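Every protein chain but one is kept in place in this view of the complex.
Let's turn to subunit A:
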Amino acid sequence: MTGTDFPPTGIDFLPTEIDFPPTRIDFLSTGIDFPPTGIDFPPTGIDFPPTISVGGKSIPIVSQGCYFNNTINDDLDSLMENQSLLESKMSGLHKILPSLQILETDSKQLHGMVSFTSTLAENVSSKVRQLDLAKSRVTSAITRVEDVLDLKFCTDGVQTALQNEDYEKAASHVHRFRSLDENVLRMTTETDEGSTLDTSFRLLHEAEEKLRMIVSSKFDAAVHSGDLASIERFFKIFPLIGLHEEGLTKFGKFLSSQLSESSYKTLVLADNINYNDKQANVIYAETSTQLFEAIAKVVEIRQPLVETYYGHGRLFTLMKILQTECDRQSRKIIEKFRHKRDFDRVVQQVQQDSVFHRPNATEKFDPKVLDVLLSEMVLLNTRTELYLRFFRRRAVADIEASKLEEDKKKESVSIVDKFISNCDLSRLMQEIIGSYIMLEEHFMREMVLKAVAMDSTESSSQTSSMVDDTFYVVKKCTRRALSSSSVDGVCAMLNLACTVLEQDFREVLMSRVRKGFPYGFDLSQAYTMVQTSIQQGKIQSSDTEKEKTVFLVSLNNAEASCEYCKALKSSLEDEVRKLFLKCTEQSKAKLQTCLGDLGNVASRFKEVVDFGFSQLSSGAIKPRLKPLVDIFLSTSHNISEEDFTNYEANDPWVQNFIVQIDTMLANFKSTLSSGNYDTFVNHTTSEVTSQMEKAVMKTSFNRLGGLQFDKELRALVGYLSSVTTWTIRDKFARLTQMATILNLEKVNEILDYWGPNSGPLTWRLTPSEVRNVLSLRKSETEGIQNQDKTETKANKQKPPPHEKKRTPDMRVRPGTQEE
């Protein structure tokens, strides 16, 4: 072995390495040499003693010498301690030496072995590779041979198959031949044998041509004779001889002719339909549905056939041909529809009506007819959308299943989308939807105008008929548009519904509300008359009465419209969510925006309500409250003990005030809708507080007067709280705070409530207002000047008197705000 040769040289090498440790050990010994030089030092120190002997101070110097001695001894000791350690290390190193030698040899040996093995493996693998190459050559040679054999077999087979009219067999031979690489085959054969190969090729090419012609003509013949079995038979052969497109086209044409035949029949049936038939009104929608169903059926049946024999990704070719026929037939149906339904005349008339605005045109057609027509148009579109969705789904699924690359797939899908959106059927439907929108808008507007014109008020309801009618119509129209499943159609109808509601309907309400609520004579009588007139279901002769009724009903109408609008929006939203679940994000966003506009219309109705209330406030509430508050002004709040007790028995103002407000509210309660009534009470309360505040600021109070006012205020708040459903105290916060100030025992008690002492109480009165209210206190007028100053000071500095101080006073005090 070569391995054994190595060690000698290895051994030669070692000594040099072993030389190294000694040098290290040398270094250590020099280390040991060092201390002696250290020891040399003390002698020089010891040389000093002669000077020591000079005086009695010898002791320190001797001790210094001892000290040196000691340190040297310590050093020596520590060095000596190291000695054993170093020696053991040395012996260890000596022990290791031989094993290092062995390690060296062993590693060399290993290296040799590894490199030897690697060369060996290299040799073996190169041979294997050669073998592999040879093997693949052999297999390809075998395939070639097989191909040549196949070729021969095909050549013979084709001939016989053609003779026996076994076209499937012939086609499969041709298919086999087509899968061979002709050029390679030609190259691999020797020239003398080439002649037979050439003839084979020639024969096969001829056979292919022949087969193509035969299959083509046979297919045509089969179509001609209506032989379904042969049609399918030859349809399957086309892909084998490389005529995918031709096969699909021919087959598609055949299917188209079948479709056209059946469609013609249904159209004839549709033409002759009895008017009493259930489907008579939507017969053209039904006819087109039948056409779509027939196409769907064809696709359903033929899809597996196409997939099996033509592979995936080819279905669209066939569907395109079918769609062309579908377009043709649809056009026929739509033409019939236009003709039979007198469609063009209707459209023309509606267009004219909208141009000339003839509200009472005599030749106006029956809305019922229009209604029926609209339903059919919607149905036509729904069915078409459904069919086109089916078409797209099938075509895209087929493309997805094909072996194309992702990019190609995307491109193909976009081609399908483009085809669908540009096909004649889509175009026809876009035209239909266009007309539908125009007609539906006309229908909606006419019906809304009619609802407004035929407006009547029932005694039992607070709104008039036009609200219910209008929203019924709008809902009907928008829902019909929804059922068309055309996103653009729905959006357009939503837009138009908003326009009609805003322009044609809201304007009517607004103009009625704008006239205002008439006032100027005995109001309580007027209210009762309004009530009776509504109860009797007819309007009384008095113009003012009529106006009042109209105003209040319009106000209720606007409020109801606002609510209906919101309800309509949410119900349509629900339906949109359900119906347009699968449409694109873009379409959803479009629908959402148009629905959002319907919400804006609701707020436009709210504006009418608000405007109406501002009218009502100035027309009814303000003039009604004014004289009542004037009584408060004329009632003295600068009273004696006697007066106070007297007032206890004979209330000077508040009871009457409450009774009057109660009558007013009661009058409106029956005529206003509950929502409006709440708003009315709200407005009344605001008006009461604002007028009362003004009145208070014009009155002067003494201590008892303040107490009296507080009592009155409590009664008022108590009453108003009883008639409303929400808390009223907030509105009265300012007044109650005024009462608190007026009821203070002393003016400077205000400091217990003001600034940082206010505690949970939030002041609604500004500092200057507080000052003004304080100045209304009569008995303390002399103290006001002083107080005013302190107060201002208090405001600026906000001194912190203790909050708890005020609690005992609270019992006597009326201020209830801290609740």
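The definition used in the following text is that a contact is a pair of C-beta atoms (placed from the backbone, for glycine too) under 8 Å apart; a residue touches a chain by one contact, two chains touch by 3 or more; residues count from 1.
In the analysis below, contacts and distances are computed from a predicted model.
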Would you mind picking the UniProt name of the chain not drawn here, from "Ras-related protein Rab-30", "LSM2-LSM8 complex subunit LSM8", "3'-phosphoadenosine 5'-phosphosulfate sulfotransferase" or "DOG1 domain-containing protein"? "Ras-related protein Rab-30"
Taking the full complex into account, find the residue in A:170, A:322, A:492 or A:550 that is in contact with the omitted chain. A:492
Touching the absent chain when the full complex is considered, from A:101, A:660 or A:690: A:690
Just one of A:682, A:700 or A:748 touches the chain that is missing; which is it? A:682
Among A:105, A:435 or A:635, which residue is in touch with the absent chain? A:435
For review purposes, identify every residue of subunit A that touches the missing chain, sorted by number. 418, 421-422, 427, 430-431, 433-435, 437-438, 441, 487-489, 491-493, 495-496, 498-499, 502-503, 586, 589-590, 593, 597, 607, 610-611, 613-614, 617, 679, 682-683, 686-687, 689-690, 693-694, 697, 766, 768-769, 772
